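Quick notes on the structure that follows.
With one protein chain withheld, the remaining protein chains of the complex are depicted in position.
Chain lettering (A, B, C, D and E) follows the sequence in which the chains are written, and residue indices restart at 1 in each chain.
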Amino acid sequence: MKLITAIIKPFKLEEVRQSLTDLGIEGMTVTEVKGYGRQKGHTEIYRGAEYAVNFLPKLKIEVVVAETDVDRTIEAIGEMAKTGQIGDGKIFVSGVEKTIRIRTGETDAEAL
Amino acid sequence: MKLITAIIKPFKLEEVRQSLTDLGIEGMTVTEVKGYGRQKGHTEIYRGAEYAVNFLPKLKIEVVVAETDVDRTIEAIGEMAKTGQIGDGKIFVSGVEKTIRIRTGETDAEAL
Amino acid sequence: MKLITAIIKPFKLEEVRQSLTDLGIEGMTVTEVKGYGRQKGHTEIYRGAEYAVNFLPKLKIEVVVAETDVDRTIEAIGEMAKTGQIGDGKIFVSGVEKTIRIRTGETDAEAL
Amino acid sequence: MKSKLNTTAIGLTSAFAVIALAAPALAQDAPDAAGVQKEAQYVFNTLLFLMGGFLVMWMAAGFAMLEAGMVRTKNVAMQCTKNIALYSIAGLAFWLVGYNLMYPGDGNWIVQDYVGTIAPVTMPDPASDTANAYSTGSDWFFQMVFCATAASIVSGTLAERIKLWPFLIFVVVLCGIIYPIQGSWEWGTGWLDDMGFSDFAGSTLVHSTGGWAALVGAIVLGARRGKYGPNGEVIPMPGSNMALATLGTFILWLGWFGFNGASQLAMGTIADASSVSKIFVNTNLAAAAGVVSAIILNQLFYGKVDLTMALNGALAGLVSITAEPLTPAIWQAVVIGAVGGAIVVFTVPLLDKLRIDDVVGAIPVHLFAGIWGTIIVAWTNTGVSIVPQVVGVVAIGIFVAASSLVVWLFLAATIGLRPSEEDELEGMDKSEIGLEAYPEFGSGSQRV
Amino acid sequence: MKSKLNTTAIGLTSAFAVIALAAPALAQDAPDAAGVQKEAQYVFNTLLFLMGGFLVMWMAAGFAMLEAGMVRTKNVAMQCTKNIALYSIAGLAFWLVGYNLMYPGDGNWIVQDYVGTIAPVTMPDPASDTANAYSTGSDWFFQMVFCATAASIVSGTLAERIKLWPFLIFVVVLCGIIYPIQGSWEWGTGWLDDMGFSDFAGSTLVHSTGGWAALVGAIVLGARRGKYGPNGEVIPMPGSNMALATLGTFILWLGWFGFNGASQLAMGTIADASSVSKIFVNTNLAAAAGVVSAIILNQLFYGKVDLTMALNGALAGLVSITAEPLTPAIWQAVVIGAVGGAIVVFTVPLLDKLRIDDVVGAIPVHLFAGIWGTIIVAWTNTGVSIVPQVVGVVAIGIFVAASSLVVWLFLAATIGLRPSEEDELEGMDKSEIGLEAYPEFGSGSQRV
Partner (left out) sequence: MKSKLNTTAIGLTSAFAVIALAAPALAQDAPDAAGVQKEAQYVFNTLLFLMGGFLVMWMAAGFAMLEAGMVRTKNVAMQCTKNIALYSIAGLAFWLVGYNLMYPGDGNWIVQDYVGTIAPVTMPDPASDTANAYSTGSDWFFQMVFCATAASIVSGTLAERIKLWPFLIFVVVLCGIIYPIQGSWEWGTGWLDDMGFSDFAGSTLVHSTGGWAALVGAIVLGARRGKYGPNGEVIPMPGSNMALATLGTFILWLGWFGFNGASQLAMGTIADASSVSKIFVNTNLAAAAGVVSAIILNQLFYGKVDLTMALNGALAGLVSITAEPLTPAIWQAVVIGAVGGAIVVFTVPLLDKLRIDDVVGAIPVHLFAGIWGTIIVAWTNTGVSIVPQVVGVVAIGIFVAASSLVVWLFLAATIGLRPSEEDELEGMDKSEIGLEAYPEFGSGSQRV
């Protein structure tokens, strides 16, 4: 199994969720994050003082899928989360050695 | 070392923390997340309009433990977080190559 | 590539971000977390009742870097996040198999 | 059909002829019985205006909180800015132009009974401020806060998708020209007043006027991006803070005692004092009935009690009784308010079906309940017949809708009404205000 | 021992006999000196009721904010719903049944001096509303908001674990029957009044009554799940928003000037106006003393100043002085209020020891401080002796506790009081209201 972690623009979540559901990927965990990268944030003025807003609100979605689903999942996310604007985000893939469904104790494939 | 990531129902945190402490697992990081899986969320009505609440509030707990502690940890979490109801959550295990304790610079085993 | 995950004290973020930027590490994702470890939280009194505050607010920063940058990154974080006080936090290193930049579809090195 | 103006002017100017001259003296010497009586009445009436006025002024805070609670976090600071700005602008516009356009007084009309006169308001020397049975300043203050209320209504409906400046420019026109002109027709003793139209505290003149301007604005502006799906689904965008929305509603409820109560315009006699009291009772119970009917209907139709509907129900009850809070028996006030609550429950989803995006439900509350309240006056006020009521509702509706449309279209064609898609999605707090309402990232952390 | 009712009725009905007849005339003609004097008094008294009334009405918002701040996020919308609904229901119930059950007037009692009469309230023609030295509507309005206050107290204690409808049904009974019956004993000039009991503005009649109903409810209902550990540990469930809790307390403090001040029931003479003023001073300083004593005691006993205790201290000071805000010298008012603050600091933990779960501390504030305030009247009011005070406290305590118990048990046995464990853990906003008070996920993000 692989853990696919994607950092996306917040307002893209709904479309991503939809497309994964269409793919039959039946689970996801979302976290509220802030980040920066190429997209550098911007400067604001508060009470007459300039300051840099370095971090921008993003959402991190984590999906654990079977090897076989990795590519489709990455594609789906990449497609739906893309605006073509800087700041669209990243997808990271890493290994998961074991998965357990708490409710039933099922493991790995059955747990997803 | 392994990173044990568990998605649990928010109100189960206290019990999980307690049992890990009893096991002598002396550290944990918790994140506020939302997710869905088998448990599909539900529909609500807001000002007369039906809509689907797709994501449910969960907590993600991350514990890095030595290989030797992995199984006990998984068991403890699985046991305490279980309600038997759908939505109890998942446990994911993945590898951690290195750990450093910032305060002292100790690494790996000593850092936990 | 490696994912460097660090749990730090919230007020240390700015310094860490600065030093990573100086290192030329051009990206980071931050998450609001709570945690405990050696630093055990403390007891408070609310309306006359004592209770334990087990979790303390921390920030989790995640940086994905090329192998070659791992050590410098760990050093930089370790240095800037350190107060010498208990609760400074941890750094975890784990593997990332693949990285994609959503905007361009570039992968791995180019995606960072 | 006493209008706001002549209710008080008539019969008192006469009564004051004497005092007017004697007044400076009066203030010092021990005056004769009659004088005392009239002077005390003058103070009571002035006090009623001032007290009612500050209560209605407080409603500006109510709208601000209600709207701050009903919009999403990313637009809260913007909504707060609009509300404090519109209240400020309303006062300035009503001073420079509005008041005399609405209350020209006999013989000063630009177009008799249709368009008043244009002149900034000035205050007389307090010692000789005896033209009416109340002080000039107290009357202006009380009239001004009504004007501001109409503007507040618009800001709620158009929230989250209209830029700051075009909105504020609209407020200038609304408070300086549109509101005063239609107001003059009735309260300025214009043609609607002559024909027997009656609107005690402004279900139509204030609330429907704001409602019409909001409705036309919502149509011109279009819905918030993402509010309606391609297949006609309605995507709710729940308000960010229900506690503030509730606070705002309570503030409005409190302010309404000034809104309706002080519209009796006099408190210096047993009859007037008792009338003000009766208005308090009817106003309170109409609102209560609006809440209860909204709650029950929600439970029956949806199986849950939607707080936002309960809040709208209270306001709808208040708007419904505003056209005539004095003549109804208590049970009638309860019925009138309960129907108002029902109107909200049924018309909020209706607007969504029509894809008219009303962020806070101001159109059902202020326009629809306002029409209901105005028509139903004929039921409890024997001196009022249905025809002029309908004429008034329609005439003001057409005038306000048409004139608003012109302004909205003009603004859309010139400086533009809407922010860019990205600005709207990011929230206008960032793009127009440059700060976040709740900038901190998570609980108790440093700001990131 | 003037009760709310006869303080004002006595001596004025007579004084008004003349005017009563002449009244319609009065409004127009220049009336004779005596008439003016009495008529002005009538307006002043009415104004006092209306002003006091809207200030006390505003307390409903204070309770709403205090409770919204003291409950956890997942129950905030529910708490707001309960508060706006209970205020609405209180008004309707007090109109249909409550008022005449509490103020039957001579000869109309169902059970003389114990149970008043049942009839909806109707308003007289304003022009001839001269039965008392104040308008009928203003009196009803002022009395009604007191009734609502009693109900607000209950909602705070039982927060986070009682379903909406059983709570609202209890409010109907409390405001329609329980509150009015015990109220009639004193303010309705019933047996407690005859016996010399004194409760100026309602430490017992309003606050303890709400407190007793809350206490019995808390016992029947049981504590929130997870509030008390198996080994008797108390698990605090900190309120979600201290800023709102503070706002709520300030609102209540403001409203209390109406609560106590207007309970003088007359303002038309030097003596009355001066009395109202003295009441303002004593009320304010008793509250101030409550805050200061709570803060100091917290610092001494716990080493930190718990804001929620300071807020409760203010309210306890206010409740303590409510039974007699007029006769105490300032220093006595300060002492009375300071003791109130101390009562809170010591009894809040005590209730937890008894595993009585009072979410907002309403029982210490309204019941315990209410009893203290009522007993201590004998210290400053020479016309009052301790015995009737104790009798009043006990009699009303027994009646309210017993009757509430019956209602709570009935509701528990029929529709049930508590939500399912899962609903309670998830929060009642989701299960009963269907929305979240703060629905957004993290700062500035879209809603997930």
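In the analysis below, a contact is a pair of C-beta atoms (placed from the backbone, for glycine too) under 8 Å apart; a residue touches a chain by one contact, two chains touch by 3 or more.
If you're wondering where the values come from, they're calculated on a predicted model, not measured in any experiment.
Only one residue from E:Gly116, E:Gly268 or E:Pro419 touches the chain missing from this view: E:Gly268. Which of D:Ala77, D:Leu158 or D:Ala395 touches the hidden chain is settled by the complete complex: it is D:Ala77. For the chain missing from the display, the contacting residue among D:Leu92, D:Met195, D:Ala329 or D:Leu350 is D:Leu92, taking the whole complex into account.
Of the candidate positions B:Ala6, B:Ile45, B:Leu59 or B:Val96, contact with the hidden chain is made by B:Leu59.
Considering the full assembly, D:Asp129 is the residue among D:Asp129, D:Glu160, D:Asp306 or D:Glu324 that touches the omitted chain. Panel shows chain E; residues 33-34, 36-38, 40, 44, 47, 51, 55, 72-74, 237-243, 245-247, 249-251, 253-254, 257, 261, 267-281, 284-285, 287-289, 291-292, 295, 299, 302, 304-308, 310-311, 314, 329-331, 334, 427, 430, 436, 438-442 of it touch the chain omitted from the view. Looking at chain C, the residues touching the absent chain are 11, 32, 34, 44-46, 54-55.
With the whole complex as reference, residues 32, 45-51 of chain A touch the missing chain.
The rule we apply is simple: only the chains that are shown with their structure count from here on.
Looking at B-E alongside B-D, one finds more C-beta pairs in contact between the chains of B-D. Here the spacing of chain C and chain E, counted between their Cα centres, is 52 Å.
Residue positions of chain D with contacts to 2 or more other chains are 238, 302, 304, 306, 308, 441-442, 448. The multi-chain contact residues of chain C, meaning those touching 2 or more other chains, are 30-32, 94-95.
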